[in-house]
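One chain of protein is taken out of this complex; the other chains stay put.
By letter and in written order, the chains are A and B; residue numbering begins at 1 in each of them.
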Amino acid sequence: MAQARLGAQKPDKIEIADYEPIRSMRNVPTTEYYVPGHRTCGGCMPALAYRLTALAAGPNTVFAGPTGCMYVANTSYLCGPWAVPWIHTQITNGGAVISGIAAAYKAMIRKGKYDGEYPNIICFAGDGGSSDIGLQALSGAMYRNHDLLFITYDNEAYANTGIQVSPMTPYGAYTTFTPPGKVVPDAKPLFPKDLLKMVAAGHPAVKYLATASVSYPLDLMNKVRKALAVKGPTFMHIHAPCPKGWSFEAHRGPEIGKLAVETGMWTLYEIEDGHVKVNVRPRKWRPVKDYVATQGRFSHLTDEMIQRLQAFVDAKLADLGLEAEPPTPVPPVAG
Amino acid sequence: MPRKVRIAGAKATAEAVKAANVDVICSYPIRPYTGTMIELARMVADGELDAEFVHGEGEHAQLSVVLGASAAGARVFTGTSGVGATYAFELYSPIAGEFHPVQCMIANRTLDPPGDFGSEHTDALSARDQGWLMGWAASPQEAYDNTLIYYRLGEDPRVMLPQFPCQDGYFISHISGEVELADSDQVEEFLPPFNPRNKLDPRQPVLMGPQCRADQGAAIELGRAEAMVRAREVIPSVIADFNRVFGRNYSPFLQEYMTEDADMVFFGQGAHTVPARLAAERLRKDGLKVGVVQLRFMRPFPTDEVAEALSRFKVVGVLEISNSFGAVYDSGPVTAEVLSALYYAPAQPKVLTFLGGLGGENIRLADYYEMARAMKAAADAERLKKRVFWLGFEPLHVA
Partner (left out) sequence: MATQANLIEVTIWFRGVTEARLARRLANAIASAGAREGKFVQAFDNYADSPDRIDVPCRSYARLCVEPIAEPYIYENHSPSVVIVTEATLLKGCNVLKGLEPGGVLVVNTNRGPEAMLALLQDLPNLHRLKTLATIEVGNVALPYVPYGAGEGAVDTATQLKGAPILLGAFSRASGVVSIESLKAIERDHHGLELGYNETELLENPGYIPEEPTVEVLAEGYRSKVDLVIPAPAPGGENEDMITGNYRQQRPVIDLGKCTLCRMCWISCPDSCIEVPGRSGERIAVNLKYCKGCGVCWSVCPVEGAIRPEPELNYAGDVVRITY
């Protein structure tokens, strides 16, 4: 396993409460807190991410849901599927609203105004509400040492508004704001932000961060439990394939999520007290081409563009100490 | 025992917030309201006030933090000024629409441009239609009192609305005056603990703010409108209660000064009504019967009270400390409300608008005299040639 240190200095030791890891499928609790009845797409993987998070977190939980599919589709109309408290937040401010909830519980418990246990406080934000318009609030929440969990469910676009580019959209992907055309043949010409690294690098209060994928449900749920057990702010970045946005058949979400991990388009790792631990490392990396072929959003890509994407993935893996062999030569950047 | 101190409005507000025993405070620096937060930070650090003091990463975050905290069941406080108030604008409607009785004090400051620090009411008034209670203090004492009054009003189960207690930046926030600080028995008697209508409690889960269809939108907004109407009904009894407990003498909506025999009145909010009173006294010597009507609540706007009170006079001179570019008669938001209220009044006085104090500039005593003379000329004139003036930029010739 790769061992590297990432992030700023960590002056305090990690403080982690007892929690029950889920060791096998049999151990997964069966009481749903994200119940049937939401207007998400058939095969919606962000919905699965929500369900798994709610299963792992259990009843003593408060969710905040910034604007996005997981607000609009889940609450169409004047109803919702959560069996725990949930509050809508603006797409801008999920991190700030959960900061307020956390501060309130801390104060109310201290002052004897609340006699329950401190709840799990979870913001479940999309990639736009985390890496783009919500970045400032996310940073504030991670910086201030509240006891809360910020989860980014990443479907790599503003999906609720009809699939528009976000900072998490991969290079080369079609969105309605990045259509491939004569002048811009590669659709999205930019490479995505590295959100987890941004959070890790600049927020010393954050002792636990993890990526996860809906295609690895036990890993995801255990990370949720661990993140909630860690005292202080924690961050999770969940890869959640979007059949509408990425243009694949509704039943293929779990397969495509897995393919992302097997090609290195997504990596499962956690950072605990500054130490990086990669959770899934395929024996042999599959080419990015295999992943790209599964989704309509990449259907316009030429071999050269795919090679450029492969080089980006190789560099990202190398950064985690997971060099692909042999490394792909970097194609020239388009003018 | 209540005790008297000499402090400015910013600090007076902090004292009242402490007296209200808030649970969560969210700060962000911007002049001139900052003094309140500096004082609260000290109180929390020294253990005088047991509250979570959260450093917001901007005004937008401030309002978001207190929204979340109020939704969880905490009594909350935040504050801002000028462009900070407009940066946070997105949150005003969700906070009111979900009935979180958040208190956000505004120490007024002009927007950019002109970018100076002076007091102008445009920052707060631009947010007047979102379902927040709003009104101005004319002294540090009134700033202190309003903080407590607004918590009581906003958290009233019939109201449950957020509040903007405003004070003119610098004039009220920075210039000290005598303030009587309440003792805890008085506060306990006047302000019951916050009992939210709904809260994010895992033991009784609710969903707050789901998406609705177009045909459900009005049905939701009606609730906010009705809460504002009920606030108007509740205000007189709350003010009476406050006067009883604290020994003050506030009118619920309109504080009148030397109006019994007045032909004409200055009508305004906040700090600028104070020199207007002195002007009114002195102008009596010149034979000008001028009074002052101070508006204590902009929202809910006291329509009937304004219509009834102002129809007693020949001329009303509105001190318009705010811009509303392109507004009716090119006046301003207060004039627009006054004119509307007077439409169904028993009698219609002539209404002049004096756009002054903009960018925070001073309105000097001489200006009040000049305004009074213009009002007198208006009273005598058969018809008015001009009714809206930029104070100091043009002669106040009404006829």
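The working rule: a residue touches a chain if its C-beta (ideal position, glycine included) is under 8 Å from a C-beta of that chain, and two chains touch if they have at least 3 such contacts.
Worth saying up front: this structure is predicted, and the values here are computed from it rather than measured.
Per the touch definition above, the residue from A:Arg252, A:His275 or A:Lys289 contacting the chain not shown is A:Arg252.
Residues of chain A that touch the chain left out of the display are 25-26, 28, 30-45, 47-48, 51-52, 59, 69, 72-73, 76-86, 160-163, 174, 176, 214, 217-218, 243-244, 247-255, 296-297, 299.
Residues of chain B in touch with the missing chain: 97-99, 197-198, 205-210, 212-216, 218-220, 222-223, 226.
Criterion: only the chains that are shown with their structure count from here on.
Between chain A and chain B the centroid-to-centroid distance comes to 43 Å (mean Cα coordinates, whole Å).
On the chain A side of its complex with chain B, the touching residues are 59-62, 64, 71-72, 75-80, 82-90, 92-93, 95-108, 110-111, 113-114, 116, 119, 136-137, 139-140, 143-144.
Chain B meets chain A in the complex at residues 23-24, 26, 50-52, 54-58, 60-61, 64-74, 76, 90-91, 94, 193, 200-203, 205-213, 216.
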